[in-house]
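Every protein chain except one is present and positioned as in the full complex.
Chain IDs A and B follow the sequence of writing; residue 1 opens each chain.
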Amino acid sequence: MKILKIEDLSISFGGLKAVDRVSFEVEENSIYGLIGPNGAGKTTIFNCISRFYTPDEGKVLFTSKTGEEINLLDYRVEEVIGKGLARTFQNVELFKMMTVLDNITVGLHREMKGNILFEGFKLPMIKREEEKAKNKAREVMKFLGIDGIENQPAAAQPYGIQKLIELARALVSEPKVIILDEPAAGMNGSETKELAKLITKIRDHYKTTILLVEHDMGLVMDICERICAINFGKKIAEGTPKEIQDNIAVQEAYLGKGDEEDA
Amino acid sequence: MEDSKGTIRKNNRLISNLLKGKPQQYLVVGIIFLLIPIINLWTGMISFSNMTLLNNVVIFAIAALGFNILLGYAGQVSLGHAAFMGMGAYLSAYLTMQLELPFLLSLLLSGLVPMVIGLLLGLVALRLASLYLAIATLGLGVTFQNIFIEWTALTGGHAGLRRIPYPEILGFEIRQREHFLILSIVILVGLAIFSYNFLHSKTGRALIAMRDSEHAAQAMGISLFKYKLYAFALSAFYVGIAGSLYAHLYRYVEPSAWGVELSLNLLAMVVIGGLASIGGSIVGAAFIQLLPRVMQDLPLVGGITNINFILTGVALIVVIIFFPTGLIRRFDFLWNKLKAKVGKLNSKEGGTP
Partner (left out) sequence: MASFLQNVIAGIETGSLYALAALGVVLIYRVSAVTNFAQGEMAMFSGFVAYSLWQRLSLAFGNTHVTYIMAFIGALLFATIFGFIVEKVFIRPALRGSLVGKMIITLGLIMIVNGSAGALFGTDTHAMRRAITTPSFFIGGLLIRPNAYFIIFLTLIIMFILFYLIRKTMFGVAIRATAENETTARLMGVPTAKVSSVAWIIATILGATAGILIAPATNVHTNMMADVHLKSFIAAVLGGFTSFIGPVIGGLLIGVMDNLVGFYISAKWRTVIVYGFLILILIVKPAGLFGKVRRKKV
């Protein structure tokens, strides 16, 4: 089943078309990659899907947690995670002054019951909710191998750990689809290999679908089942890693023309 | 020998359990401070004016607590919160004098009405970046001070309102400063515990998340709309309550008390005491309120006009440049050091269990 269908997505900034009629479909429980040179519009597409931007045209059809197909564009940015789609950011966006555990617990914001009066008087129901959420957060930390730092401030963690905390925060709500914006940025070769293993493990363990934007071609080719290549806001190719590697347009976008120096 | 050690350990555990959670600490500290007015009722050691000052500290601690929710936790700037305190003061005066409502009801309403106005301000704040918000709230403060002056039918204009009734609770009229202090400490401790609880739940995490990264907060399902409104409404509620207490303590309200200077002082209390800290709000309020009293007794500098205002400004800048987390975290730091030392001593004496 296709869990996510992007149809004819277009958005322009100040007259410049950043994304131009891009369509692609993501199979449930797969790892799908979005590639392209710098400024090709990958992150913009992500931001449209996660509703930070509102595209000028197109649809983002998504099979939500309840099993019905919805157009995400009918929802506000903060409603997206409740439908079952969570994301990470290109430049790790943690809540710096919070503890690691609290950071991850925020991922359960939508699922926690209670209101400010109940909280203020600390009703037993609030205690139970807190307990449940914290336990869930601890589980995810354990799964990702970052347990033991629960009560340390998030900002004090090394960059690699911060990325994992952010991942945990997105995972804790057990989303149907999780979108990762350049998860390998700033990592060396062996770290990237570890990450590749981890992403596959997450997919298998949480039965989730992963959509990732990535610069690191090695990572994308390794783990993605299907890939969509973008250049100048337009889709130039789609297929298996092998097909993408052999595609002339993709090779030109990355190597030829000499106006992009990305690899 | 073995036995006495056991009881000591048990006692230690009892005490540490009692002080384990912050709410319990607030309660214990509150009870200790309640002793001041109670003892003073017998001894009269503390003068009337100093009792007034202590009342002032507690009232402004309530206001600072509310302001800290806005600035410290939610990261929203306001330079006009004096307006809400004035609103609370005038409202409470009006409700008890003109409508002859009971004190507790008018106290509550003096929090709730500013809260509604705060909601409206929150709606405006939603659209503005912090710089524009600061200026908009600065204007709001000036505007409300203007309203306090011009709406003479309700506020008495420049002359203000006099002879506001003493607070009356269950038939008991609070006339003495000591009794008033008991009332305000109880309210402060109650609000501090309430605040601690919700700040350490979903709501508090949402506020802090919004402050640290709006984008990540939104991606995690936090509605900026809802929580910005929360922050403004809550802070206006606390500040309004403080205003009402102020009116009933002095039994006199006039417009000049609710100007930019007060808004700046509220901000100074929170920044100097410690952003995003309940204890910090109280320490900051005490600092700002006690500073004039301390300065006035000092030789030479005490005579300089405006020395308090100048020093508050200096303290504000020094704290923001050198200790951006505020005084309370300095105390915490020293306290933890002390605890570590005491812990070491204890373990040396007792040996490993």
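Here are a few things to note about the model shown:
Assume a residue touches a chain if its C-beta (ideal position, glycine included) is under 8 Å from a C-beta of that chain, and two chains touch if they have at least 3 such contacts.
Predicted model only: the values in this text are computed from it and were never measured.
Within the complete assembly, A:89 is the residue of A:32, A:89 or A:254 that touches the hidden chain.
The residue from B:37, B:75 or B:279 that touches the chain not shown here is B:75.
For the options B:32, B:129, B:153 or B:170, the residue in contact with the chain missing from this view is B:129.
Contact with the undisplayed chain is limited, among B:51, B:191, B:247 or B:316, to B:316. Within the complete assembly, residues 75, 77, 79, 124, 127-132, 134-136, 138-140, 142-143, 146-147, 150, 215, 260, 264, 267-268, 271, 304-310, 312-317, 320-321, 324 of chain B touch the chain that is not shown.
Keep this in mind: only the chains that are shown with their structure count from here on.
We define each chain's centre as the mean of its Cα atoms; on that basis chain A and chain B are separated by 41 Å.
Touching chain B in their complex are the following residues of chain A: 50, 52, 76-82, 86-87, 89, 93-98, 102, 105-107, 109-110, 112, 114-116, 119-122, 126, 129-130, 169-170, 173. Partner chain A is touched in their complex by these residues of chain B: 23, 194-195, 197-198, 201-206, 208-209, 211-213, 215-224, 230, 234, 276.
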